[in-house]
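A single protein chain has been omitted from the complex, and every remaining protein chain is retained in its original position.
Coming up: chain A.
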């Protein structure tokens, strides 16, 4: 499977994820959240940033179900879902991920037909990656 190849702006996101935390880059001057991470704030041009913890709650904004031809590791898991999740506290921050049956379960572990736009999901962490599981009522 492919591992993230972080750039300097993105590295903190992955370091927090490895510790089981979902954090999003925010401007230290005006407070605006931004994703993907970048060197300065598009609203006020400040170069100071902070990494703000998120609740990990979100909703499925869209999803696909990928079928081969795919890279071999991924083809072995296909068909699998890939989701875009909008964060509950910042709907315009959207993260690509996979909806899985439970924390630590692999890509493709949830039947793709159970994915719906608008479904409430919760972030979990496994092996340095953010995963998404259906929110338990």
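The working rule: a residue touches a chain if its C-beta (ideal position, glycine included) is under 8 Å from a C-beta of that chain, and two chains touch if they have at least 3 such contacts; residues count from 1.
Here is the rule we go by: contacts and distances are computed from a predicted model.
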Which of the following names does UniProt give to the chain that is not shown: "Putative ABC transporter, permease component", "Lipid-transfer protein", "Helix-turn-helix transcriptional regulator" or "Oxidoreductase"?
"Lipid-transfer protein"
Sole residue of A:36, A:53 or A:104 that reaches the chain not shown, by the stated touch rule
A:36
Which one touches the absent chain: A:40, A:66, A:88 or A:119?
A:66
Extract the touching residues of chain A with respect to the undisplayed chain.
1-7, 10, 14, 35-36, 42, 61-67, 70-71, 74, 77, 79-80, 82, 84, 92-98, 107, 112, 117, 129
